[in-house]
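Only a single protein chain was left out; the remaining protein chains are all shown in position.
Then we have chain A:
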Amino acid sequence: MSSNKHRSKKVILIISILLAIIFLAPFYLVLTNSFKTQQGIFLNVMRLPFGDFFNPQNYIEAFKQLNYIRSFLNSLFITVFSTIIIIIFSSMAAWMLVRTKTKLSTFLFFLFTSAMLIPFQSVMLPLVNIMGRLGLLNPIGLIFMYLGFGSSLSIILYHGFVKNIPIELEEAATIDGCSPIQIFLYIIFPLLKPITVTVSILNVMWIWNDFLLPQLVINKPQWHTIPLKMFYFFGQYSRRWDLALAGLVISMIPIITFYFIVQKHIIKGITQGSIK
């Protein structure tokens, strides 16, 4: 019985490892081929990038063509600022919505929740039209739009968390003469830290990888984010896999690095985000 169990455990382990290899295979092929010459890729995809196949110049060329530093900083700027304002304004709003027991606050929370139903494509055309009229088809406008689109999920997550914070603390602070701003800043916001981590991660991953909204909003090449730059780069070099693959690798590096730093929180965040 016990040796039987032992054996089945081993079988499961082997199956798992095989699956992991299959999952990693695409990354492996992209990585090895990104170091090869165009001809090397064409002649043999499986061969490792040694000898006359070896061509690390791909990376220098892709780095230049993608205007990598600039695109990276653009992505970083847009992602970080959007996430910060989403955090600030959604936590403030969620706290107020929980603590105010009026018909209006119930209605507003309902409005934010039901907006989860709306797919982006159904509002994108009028949105771009309106933003164009307001002169906001630029990075600032983009950050503003992320605030609007990020509001629903972030408020729902904060709302659920605030509900479990006992109100006594705030009442005592009010009696001591604290204003709501002070209460929020010094008492509530620090308590929200675990959910703030979750909300930040979910928003960072979404905004960093987002393609369609920047494609519609950003028309100046100097403001292109990494996915946007990659799209045009790929269109230009679709027959040059050597350059395209090197470009793909360097455009994946930041988010993978981010993953290995905050991995534990990502898994937790996904679980919370999906159940809500």
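Operating definition for what follows: a residue touches a chain if its C-beta (ideal position, glycine included) is under 8 Å from a C-beta of that chain, and two chains touch if they have at least 3 such contacts; residues count from 1.
Convention: contacts and distances are computed from a predicted model.
Student: Would you mind picking the UniProt name of the chain not drawn here, from "FAD/NAD(P)-binding protein", "SigE family RNA polymerase sigma factor", "Carbohydrate ABC transporter membrane protein 1, CUT1 family" or "Periplasmic dipeptide transport protein"?
Tutor: Listed in its UniProt record, the absent chain's protein name reads "Carbohydrate ABC transporter membrane protein 1, CUT1 family".
Student: Considering the complete complex, identify which of A:Leu147, A:Val162 or A:Ile218 is in touch with the unshown chain.
Tutor: Candidates A:Leu147, A:Val162 or A:Ile218; residue touching the omitted chain: A:Leu147.
Student: For the chain left out of this view, which of A:Leu73, A:Leu125, A:Ile140 or A:Ala172 touches it?
Tutor: The one listed residue touching the chain not shown is A:Leu125.
Student: Considering the entire assembly, which residues of chain A contact the chain that has been omitted?
Tutor: Residues in contact with the chain left out: 8-9, 12-13, 15-17, 19-20, 23-27, 29-30, 33, 41, 44-46, 89-90, 92-93, 95-97, 100, 105, 108, 111-112, 115-130, 144-145, 147-149, 151-152, 155, 180, 184, 205, 208-212, 227, 230-231, 234, 241, 244-245, 248, 251-252, 255-256, 258-259, 263, 266-267, 270-271, 274-275.
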